[in-house]
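As you look at this complex, bear in mind that one protein chain is not there, while each of the others sits in place.
Let's turn to subunit A:
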C-alpha cells in the first residue's frame, strides 16, 4: 500500500474504463479535476497535525461538539469498498491496516468482471482512482461540516462562481436537521475468502438507531449519511492503533446525540439569536385577520367570514380552549355563528370543521377543507351533514361536491415509504448498487409508487379545479385535514389562479394552505426525534414528506407549462432544502400555537424563509425566476403597480379594481377591512386555468432535486440550465437594446447585435485610449468575437461562447451540482443581471408602442 501522496496521474488509466458499464459515465472531462486527482490515499503525519487547524466557520451561538480527521468520499467513487466483493479474489488481506476503502491489496479492479477480457484485470489493478479528500469533520449544534485540508480536490471549494451558495452553509456542510439516516460501517475482520468478504461487507453496514446509541459496537471505519434532500455523504476514518482515537465512533455518537433532538427547543433555532429585520414585502403571511379578509375580497367570497381566535371568548378561556386545535384565524360560513361552529368542530379530528380556503369564478364556488369525524363519533354522521349543509348554503347555486381524499390518495405513511424507496434509488452507496439499479431502473421507479402518488395528486387537484370551474363548491375531506388536503387544496388553486404562479403568490399560497392552516411540518419533516419503544417502524410513522410531494407536483406543472410560472425549478429545489434550515421558522412548527409558545418561552427569533436575501445573494436569487415566464397582457396595468417594492397592504389594495378601491378608502382604516363593505366580485381571471396531464407516462423524475448529488448523472454542458441561460441572455439583449433606443445612445449594445449585423464591435479601447485617461469608464463585457459571417439571427449565447466565457462544462444541475473551476464565470452575472422578466414586460409594452408609431 502506498504511503504518502501517490503521484501517478492519469497516465496509468484504470482499466475499469474498459468495460462498457458504469465507468463510461465517469469519463473524465477536460479540466475535470478527477483526471489528475492523485488522491491522498494515506495522509502524511504532518497532515494529521495540520488538520486541526482547519476549523469550520461558526455562526453565533454555534459550538463544535466533536471533530475528527476524516476522508470525504464522493457519493459514488468508482473504487470502493463493496467492489471487493466481486473481485476475482486476488490478494485477500494484503495490507494489514487495510480498511477497505483505502483500496488495499484485495481491491483488484472489479470492473473487469468475467465477461470482460481477462488480460487486463491484472494490469491496472492498483488503481489510485479515488475521489477522496482529507480534512476535518466536525459536528456542531447546527451542522455537520467538513473542511478539506487540500484545496485542490473536487470536493474542496473551487471558486464556485455562480453556483448557489448558502450564507449559512458551505458546500461540504449540511444542517443536522437534514440528516435522516446514518449508517455505520464497522471495521472489517479478516476475511478468509472473497465470498466471506462480500458477506461481511454487507453486514458491516448498519443503520444507526439514535435511541440505542450505546449499541455502537466495534470500530467504525466509515459513515454514510443520508440526507432528507437526497444527498449522500460518505466519510471514512483512518484507523489508529490506539483504541482511544476511534474517530468514527466519536462522530457517530455526537451525531446520534445532536442530529436527533428529542425536544424542539434543543434545535439550533433557539441558540441562534441574531435579530431579524424583515425586508419582506409582497407575501401575505395570513398571520392577521386582514390577510384573510383581503383574500376573501379578492376571490369575491361574500358568504364567508373570518374568525380570529383572539376575539372568541370561548377560546380565551383556558379550560375551554384546550379542547380545540384551531389556528389563530380561520374562515367559516357566514350563516354559522362562532359558537355553533365551535360546537360542531368538536366532532371532527383536530377540530377541523369546514375551513374556507379559496373561491373561484363568478359564482364564487368555494374550496373548503374539512377533517373527518372523530373516530368516536364516526357512527353518527349528523354533525358532518350539518356542517356540509352550512357549506352548501354558501354556494350560489347551493351545489357541493365532496372529495374524500382518504379514499383517493395515499396515506402519509404511504408517501413516506415511497419517498424512502425513491431516495434509495437516488443515493446508491456504491457503483455496483448504481449499476444494479440502472439495470432495471424504470421498474424500480415504478415500485416506489412516487410518481403514481404524484399522478394521483394532480388528478384529484384537476378534478377539484374542474368542479370549481363548473361553479360548484368543492369540499376536500381528509382524516385531519392537514396533510394531503394541503397538497390538493394548494395545487387546485395553482391550477386555477395565475396569481399563485408568481413568486409572491406562491409564497402566499404556502403561507395560507400550509403554514396558517397548520400542516404539521415539525412531525412530518422529523425535526424532533420521536422514539416509540424502539421498534423498527414506529419512529417513522409520523414522518412523511408531504410537502415534497407537493413540490414535486408543482415541478411537474412547471414542466408542462414552462411559461406559466414566475419561479424556476431551482426555486422549488431550494425550497425543499430550506425545510431543513432550523434558522427559519416557516417549516419548523406543527401549529401557530406551537410557534407562539416557542417565541414566548424559548425566545425564538422568527425569521420567515421567504426573505431569501437572508440566505442567498442576489445572484442566487436571480435563478429563482423563470426566464420563460410572461405576465399576461391582461395583468399588464396592475402588474406595474404590483412591484415588490410596495408594502404588502398597498400592493394588495392597488390590485383591487377601482370600484373596490373607492369603497376601501371610505372604510376608516386599512386595519379593519370589512368584506361587507365591498360590492365584491372575484378579481381572479377566469381564462387562465391549467389542465395538466397527470398520467404517470406524462410525468418525469425531478432530476435537479433528486439527482443533483450524483455527479455521474451530471450532463456537463447540457440539460435545462443551458436552455435557461439561453433565454436569460436573450432577455438581456432585448432589455439592453430597448434601453439604447429609449436613451438614444449606443453605449451598451449587446454583442449579439454586432453579430447580427455582421460587424465587429468597435474596439474603443484601442482607438480612443484617451477616454480612459480622462477617467471615463466604459464597461466591456467580453472581447469582440471574430467576425463570423453573420447568421440571420444571432441569439446571444454566442456572446458567451465566443468571448472568454465558457459554459460547456456547466453542470446540468446548475446552480446545484459540483462546479468545475470557471464553468460559470461571474462575468455572466453582469449579463444576466439585466434579464429579469420584469424588464421584458417593459419591452413588450415598448414594442407595442413602437409598432403603433
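Definition applied: a contact is a pair of C-beta atoms (placed from the backbone, for glycine too) under 8 Å apart; a residue touches a chain by one contact, two chains touch by 3 or more; residues count from 1.
The rule is short, and it goes like this: contacts and distances are computed from a predicted model.
Asker: Name the omitted chain as UniProt records it, choosing among "phosphatidylinositol-3,5-bisphosphate 3-phosphatase", "V-type H+-transporting ATPase subunit d", "Large ribosomal subunit protein uL5m" or "Mediator complex subunit 17".
Answerer: UniProt lists the chain that is not shown as "phosphatidylinositol-3,5-bisphosphate 3-phosphatase".
Asker: Write down which of A:61, A:685 or A:717 is the residue touching the left-out chain.
Answerer: In the full complex, the listed residue that touches the missing chain is A:717.
Asker: Touching the hidden chain in the full complex, which residues of subunit A are there? Just list them.
Answerer: Within subunit A, the residues touching the omitted chain are 13, 17-21, 24-25, 27-30, 35, 115-117, 119-120, 438-443, 445-447, 451-452, 455, 459, 462-463, 465-466, 560-563, 628, 630, 691, 693-698, 700-701, 703, 707, 712-720, 722-723, 726-727, 730-731, 733-734, 737-738, 740-741, 744-746, 749, 752-753, 755-757, 759, 762, 764, 767-768, 771, 785, 788, 790-798, 801-802, 808, 812, 843-844, 847, 850.
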